[in-house]
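Heads up, one of the protein chains got dropped from this complex, but the rest are sitting where they should.
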Amino acid sequence: MSQSPTPERQIWMFTQMLRIRAFEESVKRAFTEHPGVIRGHTHLADGAEASIVGSLSHFREGDAALATYRCHGYPLVLGSDPKAMMAEIFGRADGLCKGLGGSMHLTDVKRGFLGTSGIVGAGIPHAAGVAWALQIRKKGNVVLSFFGDGAAKQGAFHETLNIASLWKLPVVFVMENNGYNVVTTTVQEDANAAAGEPLAVKAKAYAMPGVTVDGNDPLAVHAAVGDAIERARAGKGPTLVESKVYRLSAHGNIIAPPGVPLHYPEHEAIAVFGKREEYEAALRGDPVPRFRGILVKSGALSAAMADDLAAGIAKEMQEAVAFAVKSPFPKLESALEYNYA
Amino acid sequence: MSQSPTPERQIWMFTQMLRIRAFEESVKRAFTEHPGVIRGHTHLADGAEASIVGSLSHFREGDAALATYRCHGYPLVLGSDPKAMMAEIFGRADGLCKGLGGSMHLTDVKRGFLGTSGIVGAGIPHAAGVAWALQIRKKGNVVLSFFGDGAAKQGAFHETLNIASLWKLPVVFVMENNGYNVVTTTVQEDANAAAGEPLAVKAKAYAMPGVTVDGNDPLAVHAAVGDAIERARAGKGPTLVESKVYRLSAHGNIIAPPGVPLHYPEHEAIAVFGKREEYEAALRGDPVPRFRGILVKSGALSAAMADDLAAGIAKEMQEAVAFAVKSPFPKLESALEYNYA
Amino acid sequence: MANMPYIAAVDAGIHQEMRRDPSVLYFGQNLATTENHAFVAAYGADRVRVTPISETAEIGIAIGAAMSGLRPVVELYMAEFMLVAMDQVVNEAPRFRYMSGGQVKVPIVLKAGYGFTAGWAGQHTGSLTALFMGVPGLKVVVPSTAADAKGLMATAIRDDNPVVYLHHYMLTLEHGEVPDGEHLVPFGKAEIRRAGGDVTIVATGWMVPRSLAAAELLAKEGIHAEVIDPRTVSPLDLETILKSIDKTGRVVLVDQAPRHASVTAMIAADIAEHRFKSLKAPIIQVTAADTTIPYSEPLEAHVIPDEARIAAAVRQVLK
Partner (left out) sequence: MANMPYIAAVDAGIHQEMRRDPSVLYFGQNLATTENHAFVAAYGADRVRVTPISETAEIGIAIGAAMSGLRPVVELYMAEFMLVAMDQVVNEAPRFRYMSGGQVKVPIVLKAGYGFTAGWAGQHTGSLTALFMGVPGLKVVVPSTAADAKGLMATAIRDDNPVVYLHHYMLTLEHGEVPDGEHLVPFGKAEIRRAGGDVTIVATGWMVPRSLAAAELLAKEGIHAEVIDPRTVSPLDLETILKSIDKTGRVVLVDQAPRHASVTAMIAADIAEHRFKSLKAPIIQVTAADTTIPYSEPLEAHVIPDEARIAAAVRQVLK
């Protein structure tokens, strides 16, 4: 059993949750405050903060994480510079990926965030491949593979989990089940969900442990993923962790050709299904204020300290946006620079 | 519960098993008796007779079956002319598919055998698609989807079983688990098998019933697949049936470029793993003599009747080979005829 | 005639056929998740269904349904998403009729958008038409106007073969006049978008308006370009292209794909074999740079053919 984090560590966790939320809110605001600077399709992690931080709080030197297009939270927790992240999202020369990748493909290899695929499910085998390398190196390192509930319906998920289990690869599959694949609810597309079963049941097809955890509780996620990581580091193989979260923003900004100003629509629960109550219940369960309440109640954090934290983080993110807006566009030649090593 | 077949029906089942065995032995002999007439890669069903016949003995007008490159048994049971089948395997104008498809792609739409894919797993969604059409037509028809244990590791298997369960499609997934994917044993490539679990466990990932049956016992297969078919006809959705069989020939003939005479090597258990005992045990469990023994013991069939049956079938298959050898090659122009409808 | 956006015309084509033929199905991800969805409301849940994110199964299921006499249209959103199911697209759907000696037909339509060079970066911006163009048994259509979007969709649905229907994301909201009522556009008939006698420009999809803009530019210089839009690349109406070249003797081919992944290379090779004698100048291709598409706006614009580059190529073949 992995130990519960110290009060200091819990404050660190809360801080990271605040930073993710503040970063994503800055990105969202940029659509209106800086029209046109963000292009294509941007996906936010607000609502998944507890799950992301609880999972990454076990991260060690030499560990690795890979994720999807919904990738802003992870590198932020792992230490990437929000300035460089925002500059990447704005397509600027100072971007984490020199402006070539954009919002969907944040990558920071130095910090163990090896990259993302924008193709659903495609990044899952990449994580297993990294795990194979770590298994060969025998340093007790692990890989965290983050993906969504919908991705579990891609062949890549199935093929990879079978091999990972067979080879006892040091990888933890963290499925962020936010109940939606864009505008499709999980019960509409998943046979287990339709039968009222947790998605973690899928682990049985791979003779692998499968656990479901409240992804709004960073300590519960810390414990569940912690156990899975211990297991992986010990050479006992992978685990499937279903972390139940709620996406607080729409799937992504509206999809439109150039000329149409991009923005964030209302969440699909309201805009498509007219289930305002579902969405408001989710807001009431918002992991950020919830954890703040727990920490303040436990005395680990005073309300004043919490407010200071938030204020400092708000400033950090404002600076990130200011930096990104000022950062120049990359040189045109750089468009042809990185196709081949 | 599906009823056990009448004695007459059991004799019909035994007859079909004998026909499959005799057909496959004729194909195998053709490699030496008619060198060069069979090209490419041919896969035999010997050892799976009980499973094939037990599964197809419920077939009704309007039902459909789809399979893989290992496809000789099914159309034979469904009434295809062995002459046309053999002619196809010899690449002749009188072939079931006019010589265009060959051994891996036998198709007889009139008899409900809609075709095969030579790509592992690829035919599984095709069967589900046929099932959707039958579901829309509401005539209580079902589809049988035949594939191997190895195919369960393809993404197509995973994606299709989830949708089939979600949509309650009238399809039965019959996995012929013969313990091998070419020269790889199931425990070497399947996480459930490696954990000592039946492959039918995979059904849990799709909230679908999964059963394992002795594929060497035609009556057991008849019962298991019968229940699944009843369920499907009743609109209750698909079932995964794991039918445990043993492939009595090698995976296929040797793979070699033109010039090298093709032939059938020894079974991989002996040729690769040196496990002669495993193979001999399989021979002792051969479903054909085993069912003959049961029928003779029960008095349903006399030894003499059984021998007459076998003799008649031997003649039927000799005639098929004689017909196929004499059948002309297709006209060259026909090579371009069927690319587009 | 009604004036509507390109994307509405695509839907109009599907509606036209679903209304007249109950065997037409429409399914895919993220559609029909509520009863208010236009298609499920009109045609019911038997014919219109949402799927999980399972392209291999989606396309494979379409193949099976088609072999059973139905006419599925699969909504795939982006051409790249077909890559996870490429075997079904190029090695299953187009093979079954042939391998069965003509016993089955596989009338499916695989509908996908492409070429979304609007900040979608490396994995969602491809122009993959050439991957499908040469596959025997497949047909490939690339509408560039609202009218063709409707008419080619309707023809695709009625066609008895697998059809890859590629609509261009950059044209999504381009409005155009679309014939009311039944409208069908034949496969294998190129459209001359602009007549001219000095040079032939061949382009598809979004490159058609860019080529027309270049032609406009050139007209001011007294250069009269003929702009041809093949509309379907399989079957390809080579005849119309060759006839134009017999007249102009000069040709520029425009493609949004990298050079060795382009449809224009296929056309250039055909021209070089069949019209060598008519040619007065090299066959020049204007294609994307050989690169993954960058996210950053100026870089993205830098690697994609624009009217200036097209016009420059025309001036070059006229030298």
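Think of it as A, B and C in the order they're written, each chain with its own count starting at 1.
The working rule: a residue touches a chain if its C-beta (ideal position, glycine included) is under 8 Å from a C-beta of that chain, and two chains touch if they have at least 3 such contacts.
Here the structure is a predicted model, which means the values were calculated and not measured.
**Q** Quick check: which displayed chains does the absent chain contact?
**A** Even though it is not drawn, that chain still touches A, B, C.
**Q** Of B:K28, B:H105, B:K168 or B:K202, which residue touches the hidden chain?
**A** B:H105
**Q** Using the document's definition of touch, tell me which of A:P5, A:G40, A:G73 or A:G95 contacts the absent chain.
**A** A:G95
**Q** Would you mind spotting which of C:Q123, C:N161 or C:T200 touches the chain that isn't drawn?
**A** Answer from the full complex: C:Q123 touches the omitted chain.
**Q** Go through chain A and note every residue touching the omitted chain.
**A** Counting only chain A, the missing chain is touched by 64, 66, 95-101, 105, 107-109, 114-115, 117, 119, 122-136, 155-156, 159-160, 162-163, 166-167, 337-341.
**Q** Tell me which stretches of chain B touch the chain missing from the display.
**A** On the chain B side, contact with the omitted chain comes from 38-41, 88, 91-92, 95, 97, 99-105, 117-122, 150-151, 153-156, 181-185, 188-190, 256-260, 272-273, 329-330, 332, 334-336, 339.
**Q** Which chain C residues would touch the chain omitted from the figure, given the whole complex?
**A** 56, 80, 83-84, 86-87, 90-92, 94-95, 98-99, 121-123, 126, 130-131, 133-137, 234, 236, 257-262, 264-266, 268-274, 276-277, 279, 281-285, 290-292, 294
By definition in this document, only the chains that are shown with their structure count from here on.
**Q** Using CA atom averages as chain centres, what separation in Å is found between chain A and chain B?
**A** 46
**Q** With centres defined as the mean C-alpha position, give me the chain B-chain C separation in Å.
**A** About 40 Å, centre to centre.
**Q** When the C-alpha atoms of chain A and chain C are each averaged to a single point, how far apart are the two points in Å?
**A** 36
**Q** Check each residue of chain B and list the ones that touch at least two other chains.
**A** 155-156, 159, 162, 166
**Q** Mind pulling the residue numbers of chain C that touch at least two other chains?
**A** 51-52, 54, 56, 84
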